[in-house]
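Starting off with a structure, shown below.
Some chains omitted; the rest stay in position.
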Amino acid sequence: MRYVEVRREVCMTAREIYEARLVAGTWGNVSAWVDDVMVITPSGMDYGTLSPEDMVIVNGEGEVIEGFFAPSVETPLHLAIYKNRPDVKGIVHVHSPYATAFAVARRPIPVILEETAQAIGHEIPVAPYAHCGSEELAHHVVRTLGQDKKAVLLANHGLITVDVSPSAALRACYIAERTAMITLFAEQIGSINILADEDVKCLYEKFKNYGQKKDR
Amino acid sequence: MRYVEVRREVCMTAREIYEARLVAGTWGNVSAWVDDVMVITPSGMDYGTLSPEDMVIVNGEGEVIEGFFAPSVETPLHLAIYKNRPDVKGIVHVHSPYATAFAVARRPIPVILEETAQAIGHEIPVAPYAHCGSEELAHHVVRTLGQDKKAVLLANHGLITVDVSPSAALRACYIAERTAMITLFAEQIGSINILADEDVKCLYEKFKNYGQKKDR
Amino acid sequence: MRYVEVRREVCMTAREIYEARLVAGTWGNVSAWVDDVMVITPSGMDYGTLSPEDMVIVNGEGEVIEGFFAPSVETPLHLAIYKNRPDVKGIVHVHSPYATAFAVARRPIPVILEETAQAIGHEIPVAPYAHCGSEELAHHVVRTLGQDKKAVLLANHGLITVDVSPSAALRACYIAERTAMITLFAEQIGSINILADEDVKCLYEKFKNYGQKKDR
């Protein structure tokens, strides 16, 4: 079996979004891009019992080249992103409650926290509504992500994050959800103070050098 | 012992609604319809230690035909639903907090998410108030469910869902609760955008073909 | 060691209020009344590691007659209640978040749910503010409980419930907390509908006969 390590990371990330309640049931999906193929979660299967062998490998045209199961219905969306963003190696799509509330209100999530600036680096915009699984949705998301965004809301649907790996994209999901939650709380007890653009830029750059001299 | 598999599904669903905190204490109940009899949870017992043998089997007139315990006090409600809806094979009744808040405000839960459209397919209406366990409540719920609804709120009480099995009805409970929660959040940070009727219909139909070529 | 069963019930109830996050740290306390003595949790000890031997037994004058530790600082409050309410055999005091919010706003928790009517049977009033551990607080709570109430809020402090046993009083805590939470949610998405007095009375009476022919 090829791509054992990548399969494991995709699978473990999918199990974590389920256990951390970022999705309900079998909604949500995770993928990685490696050697011009995509490793992606299967469609509609129970995340609680998913194992690395269940991941599906598809080529750049979306054809299954390895795997027993049908790939996620959002395969066209994931492929479209990898084609437009060579820097992206991992994608996570969740329906976490607070971020999804912003997607339902069609309001961007503002940069109100240091960690939002550090791990995401921009206000999270909302891509226009289109049916899940459609080419139209893929088109909207790719355009809203542009060449440098890490996170986009999908109107009436959920959140998608992209990064150098599935686990880095998962971290962006956690931060986006936390930022959405704290924005809601802060507005209930007063009003929010959004970080200035130059602070966001500075924090985002400095964060790259944090930690223990390894890539985070 | 007859109906071992069905007893197990009813029992496991009842334990899950307790563990997922969709009910407090011994409130809430679960049933399945099989071969013209109903398998239902017993009344007022601790869900944490419930086992399949504790399930009660009653006939279409509500008489116990197998089981050591008294059946749920909502037995008349469950029976009335099965009689009016031959398509229904499983019923779950919970008091989950966000859905129940809509039941207390007597406001329908709107279709604001893709998964609400997919797994439920309609706005969740509120049945008028009547005492729990009463024939009047059964009457109200049956009329509000009609021939095609999957979920109904019970005023000042909770939520009931019906589907092809107890586990499918449980999924509808999770989605209804999540939809109620995200509606509340979205209105706090802005206003909700409800999905158009034609989108709801389309998503509901397409969803039937999702997954791995087995009945979901 | 006397009262092994009662010690165990008091201890297990104290551990549960901690694990269910109805209190933070060592706040909150639990007692039972048996044979004219009170079994109560010790003051300021870690609930996570509490065992039945750590419970303290005090007589009607508040003197320790068995136990290595000092009793809860709320001993005067518990004793005052048992003296005024011969029907009470168990008391639980918690600082659960939603009920405490009503205590901070000094607003009664309304009867908006069937289970509030069934397990508590009345709107939960707020006793006036007095320092924790004071005789004045005991006086306020006794007067607010009267001869028939099961639950009272303590202004800027928390919730106290009384019943036929510590575990029955714990159930009243869970229902009070859930009722407070759902009231808050319902007002956020609309307005609350309070159950009529005659419905509350009827539900409370009927509930006594629910379950499996044993005392609940």
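Order of writing sets the labels: A, B and C. Residues in every chain begin at 1.
Just so we're on the same page, a residue touches a chain if its C-beta (ideal position, glycine included) is under 8 Å from a C-beta of that chain, and two chains touch if they have at least 3 such contacts.
Computed from a prediction, not measured in an experiment: that's the story for all the values here.
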item	value
Copy count for the complete homomeric assembly [3 present here]	4
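By definition in this document, only the chains that are shown with their structure count from here on.
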item	value
Between subunit B and its twin subunit C, rotation from the CA superposition, multiple of 5 degrees	90
Euclidean distance of C-alpha centroids - subunit A vs subunit C, Å	45
Distance between the centres, which are taken as Cα means, of subunit B and subunit A, whole angstrom	32
Residues of subunit B touching at least two other chains	183, 187-188
Complex contacts: residues of subunit B adjacent to subunit C	24-27, 42-45, 69-70, 73, 95, 97-98, 100-102, 104-107, 129, 131-133, 155-158, 183-184, 187-188
Residues of subunit C that touch subunit B when the two form their complex	112-115, 119, 171, 174-175, 178, 181-183, 185-193, 195, 199, 202-203, 206, 210-213, 216
